[in-house]
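With one protein chain held back, the other chains of the complex are shown just where they sit.
A and B are the chain letters, set down in written order, and residue numbers restart from 1 in every chain.
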Amino acid sequence: MPTALALTVLGLPFASFAAIALVRPLRRAGRVAGWVSIGAIACAFLAALVVWRSPQGAEALWGWIPADEEPMVTVGVLVDELSGAMLVLVTLVSLLVQVYSLAYLEDEAPPSLGRYYAYQSLFAFSMLGLVLAPTFVQMFVFWELVGLCSYLLIGYWYDRPSAARAAVKAFWITKLGDVGFILGIVLLWAATGTFEFSALFEMARTGQIPLAGLSLTMFLIYLGAVGKSAQFPLHVWLPDAMEGPTPVSALIHAATMVTAGVFMVTRTMPLFELVPGVLTLIVWVGAFTALLAATMACVEADIKRVLAYSTASQLGYMMAAAGAGASAAAFFHLGTHGVFKALLFLAAGAVIHAVGTNDIFRMGGLFRILPRTATVFLIGTLALAGVWPFAGFFSKEAVLAGVLHGHLPGAFVMLALTAFLTAFYMFRVVFIAFFGRPHDVHVHPHEAPPLMAVPLWILAGLTIGIGLRFVVHPAEGEHGPGWLVPLSLGLAGAGFVLAWATYQVRIVSAAALAAMFGPIDYLARRRYGLDALYAGLYRAFILSFSRLVGWVDRYIVDGVLNVLSAWTLRGGDVLRRMQSGQPQDYVYGVAFGVLLLFVWAQFWR
Amino acid sequence: MIFATVMFWAVALALVASSLAVVLTPNLFHAVLYLAAALVATAVVFLLLDAAFLFAVQLLLYAGGIVTVMVFAIMLTERLTGQRLTQTNRHVVNGAVMSFAVFVGVAGFIMRSNATAAAPASADRTLDIARAIVGPFAVTFELLGVLLVAALLGAVYFARTED
Partner (left out) sequence: MAAPGLSAYLILAALVFTIGLFGVLTRRNAIGILLGIELMLNAVNINLVAFARFEADLAGLVFTLFVIAITVAEVGVGLAIVIAIFRVRRTVDADHLNLLRG
């Protein structure tokens, strides 16, 4: 029963994608296609709720690539608590985002809106397939499909050069990690002979997996997560991915796709547990990413980019928790973050929709003009900053407790510092954009239309509701020492106070603050030179290699052909002279042919 | 036997000599006369091969008809161009080498083939030829008639004056 329902969840978005993509009138109708897609994902959401609530897990496998005895590769669905919760998260956020998009993209031409919903449905299908994957191969296939959808949706406004560039950048950089992922999958298969999670976990439990070389294998698999979940040093694509429409950023680049890496690590935790070295690396990379992205968020002026860096930072949190062995905490944070980051993005989208700019310094005083939007943004901010009793507080505390429990004080300090910075940069945005002096905006801001407002309020309600649920029923499991809650609240408070003092009452000068952290400020504004480094590497290696290939093509390949054709021409010219036009010369040819026939008849026959 | 052998060699000598004269003499008119001689020699060869009817045909058609036509053509063109019909040959050495090579090829082939020298009965088989022409070769014979008509028309077409 759960497998049939899970297949329904998977099949509905695919059916909607196929319908919109293949039926041309439907696609060109735009809003109708949108409603089809929304209807499909709504039904999928209801089915997902049932799957999540059904107590027993289930697994169904079908052969895909046949081999001698049993299929080499199987496909199917794997339903358990993890995938059930992810199903609900993905379908919920997809549903809300698709409804929201209908208002956000109302100015789009109908055909391109139809294209948008085709991509959205395809993304929902791909992400659900990834979540339900019971084998590494199926996971990889859907992993690449979500990467494709990400590419398509970042480049949705493909006539903008920056969007096209960002799409290509996101695609390439995530592919860099995916190469490692597939190598790791194949290596793991070579060592164990199976792609199936359940079989692999069973082997891991009974110690049948050869440990030699496993560290490398799992590190390669982890690389896929590094690319997809925007971990250092492959995080550079995520801020650029904000060129896509804001709902896309909310869905793909905050709530769902980028968490696929965390999900994968969580899913395959029994395998990672065999290699503590890789786990430690995951913690450190996660903590470092969290801190690094947070510092960059502090100096960013584009509201969406602030949220993008914040996403990278929070993904670092999740990875650190997963690496520290607290995969439950990581997944918990994944869920709550998915909800409140989608909320933040959608609220930011409403703001952008209202004022027509991404630059927070050109906003200001919006709280009075857009009180409802500002309220939901504030709720998201409080949750992200980890303020009691919002959802983020509990998940962040669980993460910190998990890292502390893993005896990684260094990583803990970095994450705690990140918590402080998170509160600082989020309230910086809030104070500048919503409470600062009103900036004379030429367009008259307007509150979000109902189709946008309703998803916002649902997400805001969930953000509070999840928090309140944990107030009423404290989560069982890991709890940090008694000083952890005051510490994290204190850090959030300190960030809030600093942002308030700097950007609201202006006791502290922002310039002086920047001067105090001179080198960090300098580096953060330049994104630590990583983009420049990648651009330099790209120019140095890829471009020069392309030039080399181009040179080879132009001068060697074309040259050979030119020489051949020139020789053909010249040969024809020479042979032309044989055609003297004298009949008797042709008779020579005939006589010579007769001679040859005789010689052949006498000597070679 | 001796007579036949002597005749063969004599006729062969005459044939080869007149053939050479045909291709070597500078005067085209003389060449045609030598051709007539060569054709008569060929007719004698036919006679040696017991083909009396063909001997007659050869004399009448070739030596009588074709040579006459050739002479007419030469006289006509000479009158048209007003030039002497003495002429030089081109690339004699090349032609000689190539011709000799072909001869060696053919002769070598004949020598190797070990033709059986049978001496069957000889009779005047003119009646047989007539039966064959209207019997098994009747269709070919009729087609030949068509060919001759076509050639006649073609010759008339090509040689007529433009008026």
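The rule we apply is simple: contacts are C-beta pairs under 8 Å (C-beta built on N, C-alpha and C of every residue); 3 or more make two chains touch, one makes a residue touch a chain.
Just so it is clear, the structure is predicted and the values come from calculations on it, not from any experiment.
*Asks:* For the chain that does not appear here, which of the shown chains does it touch in the whole complex?
*Replies:* Spelled out, the missing chain touches these shown chains: A, B.
*Asks:* If you put the missing chain back, which residues of subunit B would it touch?
*Replies:* 1-2, 4-5, 8-9, 12, 15-16, 19-20, 22-23, 28, 31-32, 35, 38-39, 42, 45-46, 49-51, 53-54, 57-58, 61-62, 65-66, 69-70, 73-74, 76-77, 80-81, 85, 87-92, 94-96, 98-100, 102-103, 106-107, 110-111, 115-122, 125, 128-129, 132-133, 137, 140-141, 144, 147-148, 150-152, 154-159, 161-162
*Asks:* Can you list, in ascending order, the subunit A residues touching the missing chain?
*Replies:* Residues of subunit A in touch with the missing chain: 575-584, 587-588, 591.
Note that only the chains that are shown with their structure count from here on.
*Asks:* Distance from the CA centroid of subunit A to that of subunit B, rounded to the nearest Å?
*Replies:* Chain centres of subunit A and subunit B, defined by C-alpha means, are spaced 96 Å apart.
*Asks:* Hey, which residues of subunit B end up touching subunit A in the complex?
*Replies:* It is residues 90, 94, 98-99, 101-102, 105-106, 108-109, 112 of subunit B that touch subunit A.
*Asks:* Residues of subunit A touching subunit B in their complex?
*Replies:* Touch list, subunit A to subunit B: 584, 588, 591-592, 594-595, 598-599, 601-602.
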